[in-house]
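Let me begin by presenting the structure, written as structure tokens, before commenting on it.
Heads up, one of the protein chains got dropped from this complex, but the rest are sitting where they should.
What follows is subunit A.
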């Protein structure tokens, strides 16, 4: 059956060409999806967000445990790097290869849900029956404006304390045991720090983000989430105060271009006195900046609303999954109380299942720095909200950041800058 030389000459290029074109044009990978009520079976894919490097054993164990419970289901675990995760999701969704169970935050699940690519868990009976296992705040955290239902099983939560450098506070003549708790105190401490260090040490290194406006008490959007409103007087006031801070050296001179990674690096190098973070950062401080770790102070992020910011992670189920019942069963399995608590013990995040945060692990301070952050953060989570509007795209965040920078540079007044940012963001929002 071997091909003759002549035929091979014709066939090989022809097949190569057809294959290349077929790959380029790409067959539609989408499908109608299966019923969620059936027996969980089949092969499903599960995608996490930058968790393989540190928690490989945990997830492999989880998949194995699930296999014991549901022997007819095979789970293929995928993990994507942190950078450009949204792009990867977008490419998968557009190409019809979105994993069956996918790690999402509400701002990522929003466009997917709008495009009909995630299961509405409130609508889907097979999923809705688990609703009571999670805290109402966490379940609501995945309810998307304009879409009604919840589109992801609540998974882990996180909130950030503010780390500060006691040594730098002491050197500036500030009381290291009394860190700033209100915005007034924060701006006051920053002025003192800048003056005392001759401008060499800044208190903060990042410009205000949308979460900062939220914590300051600014109304970010209207009730229907159809228009941004952060240009209201309180927003202008906050930006005006940041402008003063920048002019007086309380903000790092490179604050306008600093990325979160650079900000973290400057805190490690003790060039910046305060930095928002999470319990996750402690190991990094201990390993890479032992000097800083010894003089590390931990406090709550300044807040005018009494409601700290909360980051919500969830597991969405692909609406076009060919094994929806298995996907829902697995998403629930990962997020059920026992597994969430187990994960949170390893990762220094917080479970979203009812009653979890009332257990001693999250209520009793064991005297270690990790224990202090854990208990303080768990306490903050009660009543915390996710300030980031889910309809706010990365492009809109860039618009805000750039207009804030113009105000800090003095190229625009704070009012004009926020008016322009809101106008541009509303224009983008209006485009759908």
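In the analysis below, a residue touches a chain if its C-beta (ideal position, glycine included) is under 8 Å from a C-beta of that chain, and two chains touch if they have at least 3 such contacts; residues count from 1.
Methods note: contacts and distances are computed from a predicted model.
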Complex minus one chain; that chain's UniProt name from "Threonine/serine exporter", "FAD-dependent oxidoreductase", "Acyl-CoA dehydrogenase family protein" or "ABC transporter permease" is "ABC transporter permease"
Option from A:62, A:75, A:112 or A:282 whose C-beta touches the chain left out
A:112
Per the touch definition above, residue among A:63, A:93 or A:204 touching the missing chain:
A:93
Of the residues A:128, A:256 or A:347, I need the one that contacts the missing chain.
A:256
Considering the entire assembly, which residues of subunit A contact the chain that has been omitted?
9-10, 13-14, 16-18, 20-21, 23-25, 84, 86-87, 89-90, 93-94, 108, 111-112, 114-115, 117, 253-254, 256-259, 262, 271, 393-395, 398, 401-403, 405-406, 409, 411, 428, 431-432
